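I am attaching a structure below and will ask some questions about it afterwards.
The complex appears here without one of its protein chains, the remainder shown in place.
Naming follows writing order (A and B), and every chain is counted from residue 1.
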Amino acid sequence: MVKVENISKTFKKVQALNDVSFHAEKGELFGIIGPDGAGKTTLFRIMTTLTIPDNGTVFINNRSIFNDYMEIRKNIGYMPGRFALYQDLTVEENLNFFASVFNTTIEENYHLIKGIYSHIAPFKNRKAGKLSGGMKQKLALSCALIHKPEVLFLDEPTTGVDPVSRKEFWDMLYDLKNMGITIIVSTPYMDEASRCNRIALIKNGAFIDVNTPKNIINSFNKTLIALKADNMRQLLKDVRKCSHIKSAFAFGAEIHAVIDNDNQIEDINNQIKNLNHKNIEIYRIPPAIEDCYIWSR
Amino acid sequence: MKQLLSFIKKEVLHILRDKRTILILLIMPVVQILLFGFAMTMEVKNIKVAVSYQYGDELAEKIIARISASEYFHIVQTINNPLDISSLFKKEKIDTIIIFSDEFSNEIHKGGISSVQIINDASDPNQASTVTSYISAIISSFQNEIAGSVQPIRINTELKMLYNPELKGSYNFVPGVMALVLTIICAMMTSISIVREKEFGTMELLLVSPMKPAYIIISKIVPYLIISTINLLTIIVLAVMLLDMPVRGSFMLLMGVSFLFIFVCLTVGIFISSLVANQAAAMLISGMGMMMPVMLLSGMLFPLDSMPKFLQIIADFVPASWYFTVVKKVMIEGQGLMDILKEITILTIMLAVLVIASVKKFKVRLG
Partner (left out) sequence: MEQVIKTYNLTKKFGSFTAVDNISFYVNKGEIFGFLGANGAGKTTAMRMLCGLSKPTYGTGSVAGCDISKEYEKIKKNIGYMSQKFSLYEDLTVAENIKLFAGIYGMPLKKIKEKSAIILERLELADKKDTLVKYIPIGWKQKLAFSVAVFHEPKIVFLDEPTGGVDPEARRQFWEMIYEAADNGITIFVTTHYMDEAEYCDRISIMVHGKIAALAAPKDMKQEYNAATMDEVFRKLVAGTFNQE
């Protein structure tokens, strides 16, 4: 459905994208995961025909972004990174407007947005600017869906959103995916990777890896351990001085460190014990996507 | 079509929702007409005049009597020796000295030609030029009256206010306000409303939609076209009712040229919006780039023919200066289509150039 081939883009001196490629199948929920400034928004703008790449090409349902951009525009839905609806128009006016822009009506595709729109329907006469963050997003998503797009592009829909609301947003995406809509979504939150069918990890304008989250984790070829003790801040400093430790980072309630092999764990444990740490725990762990991202080189 | 209509509806909603702006847009022309028409009028009153003439000179005395009868002038002094002019201005606070030539009546009767010298305190150049025009007008009307009784005569003064015998400042201002208001609404508001979509990120959504760029532009234009028509009519009605302005030429012609000018301004607005990225810049460019030239270079505040050559050349590129001329010609001088063909042609060329430039500049993609 979405074919991105060898895309590169440079703005003045800054290379935003460097030889980026991926394919997303019909009905797939594909995640592009990486921090701000990694090139996600530029990639979205290229895929949605807003920006021309320096190199490479993109096909949306076999239509080229160069020649068939008008056809593409009729068949995609796009939700840009920041809230981009008319704040001075009401919820209903916004939705009506976007429906008619795409030559359709709310009624025609109501079944698509029903699950999402029903939450905001009670406030349909409220101005969009007066909605809470979560409702704004639902409205934006409804507007992007109203013309029954083949592909939905969501650029950082969950940035700055609290964890609970984020989870609910992903639940909505699942419902859409089940209706057969292909979804390309970007996020800076690594923990959201597991909710995608496949993901691309993007770093400094290049893809580190494109695969299912599971395969990315399975292909992690380093030995990762987690460490805990009562004084975590001191532990981090001490762990970094230990022998065998390649590098170590705080990771929530744990410290994650990369070592050569399991046999070194005992020795590390002894070293830390000698530094008077209490309640030490060291164990081998599988990596999270965030570990894969940090230790990818 | 439905697309376009819903887009226009959306634009109208934007404008209606912004109560303060719409109020300003509708009231602005009224305020400007009142301000310029009454408060800021350049009419002068109670001008202290000293006259010098040959005692007993019949025609000179008649003219002086007329000047004295005018509400604008006080003849405060008759001087016999017009040598100590500077002390008259400084000590006696005289504004204007009128000096008739010694044999004024005789010269007229014999050769039909004589001269009057008008000396002004030009430290207030506006007042000085107005006073000169007033006096010249009085003299010239006198000249016309006696022209039949005597042989053809010539009194050498400057004849300027040929079509404005009542010498009202508002005659200059009404066309000026029309040019100014239409410029602000059409150029400034249109550019701001397009740039706002860029700033809020909604332009991104519109571009990603199958909406034709032409539709986007048309729907931006329509509401301001309506508002400016309302403004235009408001100004004309106020000018006629309150300021006693005549509409001597064809009203339809006046409206026709006004619409031509409105379209020029709308296109300027669209062009500006394609150059800038935020509302502040749009406001600055349309404000500084459009309003200032309209105020300064259209002939509204300062007569163009007394400006340095290079400013006149710049003024030729300001659409408002052509519109200003046309309005004066049609409204006040009552001229017809054939007399304003030049201005119409120039405005049409400007429109064509701007349309082409805007179409070229309008992007179907981002940056």
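Definition applied: a residue touches a chain if its C-beta (ideal position, glycine included) is under 8 Å from a C-beta of that chain, and two chains touch if they have at least 3 such contacts.
For clarity, every value in this text was computed on a predicted model and none was experimentally measured.
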| item | value |
| --- | --- |
| Partner chains on view for the chain not depicted | A |
| Among A:L29, A:V161, A:C196 or A:V239, the residue in touch with the chain that has been omitted | A:V161 |
| Where the missing chain touches subunit A, by residue | 14, 34-38, 119, 123, 132-135, 159-169, 188-191, 203, 232-233, 236, 249-253, 290, 293-294 |
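By definition in this document, only the chains that are shown with their structure count from here on.
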| item | value |
| --- | --- |
| Intercentroid distance (Cα basis), subunit B paired with subunit A, Å | 59 |
| Residues on subunit A engaged by subunit B in the complex (per definition of touch) | 45, 48-52, 69-70, 73-74, 76, 78, 80, 82-89, 93, 96-98, 100-103, 127, 143 |
| Interfacial residue positions of subunit B with respect to subunit A in the complex | 2-3, 5-7, 9-10, 13-14, 17-18, 200-202, 204-211, 364-367 |
